[in-house]
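Let me begin by handing over the structure; questions about it come next.
The complex appears here without one of its protein chains, the remainder shown in place.
Now for chain A:
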Amino acid sequence: MAENDDYTYDYEYLFKIVLIGDSGVGKSNLLSRFTRNEFNLESRSTIGVEFATRTVEIDGKRVKAQIWDTAGQERYRAITSAYYRGAVGALLVYDISKSESYENVSKWLKELKENADENIVIELVGNKSDLDHLRAVPTDEAKQFSVENQLLFTEASALNAENVDLSFQQLLKSIHDMVSKHQFDMTDYSGPKPSGGPTISLTPTPGNEQSKNKSNCC
């Protein structure tokens, strides 16, 4: 975990991502699959928010994804929506075997509109693609919806790992593209700029400049 010493960083971009969607659709397992290559059929429910990171290479640049996994239950919305601020990407997950989790997608989009930055890149992920025999949401329908709402789209399975890396990579690439084209409001960015190029340092809440402090500590 000691990824940074005082002056050098092993990543050039730090992107804050949120994982949202109904409870039980597999957000936490998508995250553990992506960050630790683990899947747990009997994991515990997420309370509030959990945090994990992984650094990947995008277009030859090292990008660190700082991912905030949220509890899906309505009651936690007040707490979790605070984490949307400053996020540059969101994975909005539903369960392909549960139509209700898909029907709630528009509710989640509305949540993002109300609480997240305007330019946030959103990817719709139909999880549990391994449960094709129980499929309740046709791929085409979700794909069509994504086009209409300018969302990225994949179906994935945290269980068999299919498309999990791909879905995160796709999101990170799209954010990277936007950053390269300077479509994000750069005034929010702060932090050191190792080895050139803009470093997006997005903090858990606005106003905090977490990365700046890294060089001060120790």
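FYI, a contact is a pair of C-beta atoms (placed from the backbone, for glycine too) under 8 Å apart; a residue touches a chain by one contact, two chains touch by 3 or more; residues count from 1.
Just so we're on the same page, contacts and distances are computed from a predicted model.
UniProt lists the omitted chain of the complex under the protein name "GTPase-activating protein" (options: "Terpenoid cyclases/Protein prenyltransferase", "RNA polymerase II transcription factor B subunit 3", "Adenylyltransferase and sulfurtransferase MOCS3" or "GTPase-activating protein").
Residues of chain A in touch with the missing chain: 1-4, 23-24, 42-53, 66, 71, 73-76, 78-79, 100, 203-205, 208-210, 213-214, 216-218.
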